[in-house]
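A single protein chain has been omitted from the complex, and every remaining protein chain is retained in its original position.
Up next is subunit A:
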């Protein structure tokens, strides 16, 4: 298990490095922060001083080297805006995103398992058709449009919910609904497909032959086998939620990492942007490791045994099918 973790962490290092370099370079394409932070009538001398003070006059590779030196000492720089530590700002915003994304995924998975299993019991039955229509619609609606329509209908016209902010529980409704629909729609399709195929496996007949009730057959025998593909896709969707969060957090004024990223891009607050992206990337790598551990928990055939693998994986792709994640298959002759 430790070997497995060590290998995953090592194989994650290179993609992380690429992410840092990429963001570092791309952020600097947005222009010089001096024109944003200094008054319009600032002199050339003031601009030069600002640029020099923030180390922006050095060649980009020198800036990069300094930044990396800092990262190695866990110093991620300070915000140009507030002078506060960039790492602290990113860490402060992160829990809000985590709560929003976590609640959304939990709801999406629970609802999708119920609706998807229900649909799979009778393929092409009425329940299947209804759930297929709903899930296709849910998976296809653009989140920004839905967010704006939601605000218009429920907040402005009906006045039931707040337009934005983080007050009480009612403030959670629109952001969660907006983020929920796509993962829910996609997961229903996946769960349904996996359940249809697992319900037609011979072990289902075996369970029935032992007198297992329909409920037991579905929950114990079919769902457990259908969980692996659902977990793969759920992981991928959870990563996608971070993207969704950028849009949804901006629209609803949710003080999470997505909003922090957008704000720091708009204000050329490079250090904060880099810290936020790095934190997001690290959390995605952790998520991937958790998914792999999840597979092992679900199915003994993909349990890591500590033997070295030939192909190293970057850990970036989350949608690899369970088969490819097989680490070592034990067989007894």
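Rule of thumb we're sticking to: a residue touches a chain if its C-beta (ideal position, glycine included) is under 8 Å from a C-beta of that chain, and two chains touch if they have at least 3 such contacts; residues count from 1.
The criterion applied here is as follows: contacts and distances are computed from a predicted model.
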Name under which UniProt lists the unshown chain, selected from "ResB-like domain", "ABC transporter ATP-binding protein", "Sarcosine oxidase subunit beta" or "Pyridoxal 5'-phosphate synthase subunit PdxT": "ABC transporter ATP-binding protein"
Selected residue (touches chain absent from view) among A:178, A:225, A:264 or A:280: A:225
Touch residues of subunit A, complete complex, unshown partner: 122, 201-203, 205-214, 216, 221, 224-225, 298-301, 329-333
